[in-house]
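My structure is below; once you've seen it, I'll send some questions.
So, subunit A:
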Amino acid sequence: MHLTEKEEAAEILRISGVKADNCMQCGKCSAACPAGAKMDILPHRFVWELMNGRVNNLAASNTLWQCLSCFTCSARCPRGVDPAKLIEAVRLSVIRKQGENRLNVDELPAEIDEMMPQQALVSALRKYNK
Partner candidate 1 sequence: MLAAQSTPDKEFEQLIVAFCCNWCSYAGADLAGTARRSYPANIKIIRVPCSCRVNPTFILRAFLRGADGVIIAGCHPGDCHYTSGNYFARRRMTLLMSMLSFLGVDKARLRVEWVSAAEGNKFAEVMTSFAETIKALGENVKLRDLRCKK
Partner candidate 2 sequence: MQKIEQLIKEKARDLLAAGQVTSVIAWQKGEMFYDNAPGYFDNTEELDALVYNAFCAANLSKYLIANTKKDEKTAVFLKPCDTYSLNQLIKDRRVQREQVLVIGIPCAGMVDINKVKAQGLKGIIGITEDGDNLTVETAYGTKQVARAEVLLNKCLACKGSAYAVSDETIGEPMAVKHAPYDRFAVVKELESLSPQERFAFWQEELSKCIRCNACRDICPACSCEQCLFDNPESPLAGKANNNSAEEQLFHIIRAYHVAGRCTDCGECSRVCPQGIRLDLLNRKFIKDINEFYGDYQAGADADTNAPLLSFDVDDVEPGAATKGRE
Partner candidate 3 sequence: MVYNYYPGCTLSTKAKQLDLYAKKAAEALGFELAELKEWQCCGAVYPLVQDEIGTRLSSVRSLAAAAAIDGKLVTLCSACHHVLKRVNSDMAENKEINAKVNAYLELDKPYQGETQVLHYLEVLRDEIGFEELAKKVVKPLTGRKIGAYYGCLLLRPAGVMQFDDPENPSILEDFIKALGAEPVVYDYRNECCGGYIALKDKSSAQNMVSKILTSAANKGVEALITACPLCSYNLQVNAAAAQPLPIFYFTELLAEALGVKEEV
């Protein structure tokens, strides 16, 4: 079944459990985001797009892969919106599709050094691959 962009956005809002309409576009989440420098769509615009039923540009954005799930945005949002959950919901909608994994497992060994804890591997694989 092929969802229209509006339906897909609604579905993402549903599985994220976030009431995006509470957002008043104050921009505090983007202000505090430690990974904002490399994001093409900052968290407040991310929420804005979803509020208006648009998700394709979000799915194509690099925000999904720069977000650290550090919950600074969720903690400081004055309206109780949780941008981190929305970003994860869109990220999952991408990597849950066939062949959309973003971490090439074969190249991984080169990355792993002696000190690296398994926590890093498990969290990266859980965030970037399905």
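In this section, contacts are C-beta pairs under 8 Å (C-beta built on N, C-alpha and C of every residue); 3 or more make two chains touch, one makes a residue touch a chain; residues count from 1.
Selection rule: all candidates are chains of the complex that A comes from, given by their letters.
Remember, predicted model here, so these are calculated numbers, not experimental data.
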Candidates 1, 2 or 3 all belong to the complex; subunit A touches number 3
Which subunit A residues qualify as touching candidate 3 in the complex? 14-17, 34-35, 37-38, 65-66, 68-72, 74-76, 82, 84-85, 88-89, 92, 102-103, 108, 111, 113, 115-124, 126-128
